[in-house]
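Just one protein chain is left out here, and the rest sit where they should.
What follows is chain A.
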Amino acid sequence: MATYKPVVVQAFPKLGERITQDTVYWRGYKTPVQIKEFGAVNKIDFSPVPPYNYAVTASSRIHIYGRYSQEPIKTFSRFKDAAYCATYRDDGNLLVAGSEEGSIRLFDVSGKAPLRQFNGHTKAVHVVGFLSDKYRIFSGGDDYSSSLWDIPSATEIVSYSEHTDYVRCGCASKVNADVFVTGSYDHTVKLFDARTKSSVLTIEHGQPVESVLLFPSGGLLVSAGGRYVKVWDVLKGGQLLVSLKNHHKTVTCLCLNSSGQRLLSGSLDRHVKIYSTTSYKVVHSFNYATSILSLALSVSTLEIFLGKEDFCVSKPVKRVLRKYDKLLKSFQSSKALDAVLEPPIRLYTPEVTVAVMQELHRRGTLRSALAGRDEKQINLLLTFVARRVIEPRFTPVLVTVADMITDIYQPVVGQSAIVDRQFLRLQEAIGKEIDYQEELLEVLGMMDTLFATFTKKRATYLEENKSNGLTETIEMNINN
């Protein structure tokens, strides 16, 4: 006894796109879970220790989610106004967050109330983070200053007021406990050393800097601002290595994978691009329903992207029977056709729609599935057919479908202006295609004659030098 076999959707190789290990790996990520948050999510951070919980900062709350459930495990909500940039310490025990009112709060992950509160910034603090020695915190605020704080005494160690606009991003070096970078809307990225009184390096990005990242080696720095992602060599004094322009809206966030071999960038244009850090070429790209504000990648195979109002968790999923397959399994042909005429399938994967139509035709039920539809549905069907019938991969099936539709709905022509218009559009599309094909055949014929005359000329030319044995053999080969 066999199990039900799903409909085979013909895959056609796309020109230019190759299936690499990257595409196979990243394609495994699906978006099965969407979690709604109040207000925009501005930061998401994975705990560096198992079980890899993640902290999501949105509006005035910090939620901590576990790996499997979509309900927050824990919530920190001691903020009067918006909270920003909740970040884990390396050991996963402490969490620090900035806030709209200018104070920075330090939480114990297991506790509830803040352990420390650092006051000093006069305006909102959008970026905070731990230095790699675990005892100090850096921060950047809307008061243009970036500061360094001591955790045990809760005092400010040093404050730099070098930026000339809001400081909105920053990152601590993993190799040196004194070094951290901040990026600002004044188009610069500044590298600070806690041991000195002023910044040690200034990099001009060219656009307001939205995100900055240091490589694990500490030698390379990535900054994102405007539509650009730029990679800088810090050791060479801030020399520009690569400038990547793969997004068509502002890049908002950057992220490295655990091995440091892939760089991810998320943008307001709803795309996430994955680059190889050896060639800086895009190896894969995702698109999402909403703009991406922040993204994080866990050490294990769990990944998170943030949208404006909600965020979704992507993880590898198992294949299940699709809706149209379920309907086909129970021989509900009309409903199966309806299912594949839903917007996402019809628009983005027309091959599925066509495959189901073909399957229905194979089962001999296509005519009954197409029949008995109202004006709106006929309109939809005809739009689809008129648009896709000229694509060579769909032509054989859609020609049959178009035939059947005209057959079935012949009696009602003239009763609805919309349907009539669609019929005319279909006719127009097919007429155009026929014209193209005729033209192509003409061109082919012309080329054939050209080639024919060309070879003839060569042959006569070679016949004149019969003494040359070598050319003779060439000629032989040509003729053959």
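To be clear about the criterion, contacts are C-beta pairs under 8 Å (C-beta built on N, C-alpha and C of every residue); 3 or more make two chains touch, one makes a residue touch a chain; residues count from 1.
Operating definition for what follows: contacts and distances are computed from a predicted model.
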item: Complex member absent from the view - protein name from UniProt, among "Dolichyl-phosphate-mannose--protein mannosyltransferase", "Ribosome production factor 1", "Glutathione S-transferase" or "WDR75 protein"; value: "WDR75 protein"
item: Residue among A:R362, A:K376 or A:K432 that touches the chain left out of view; value: A:R362
item: Chain not shown: contacting residue from A:V24, A:V200, A:L241 or A:A289; value: A:V24
item: Touch list for chain A against the chain that is not drawn; value: 1-8, 10, 18-22, 24, 328-329, 359, 362-364, 396, 480
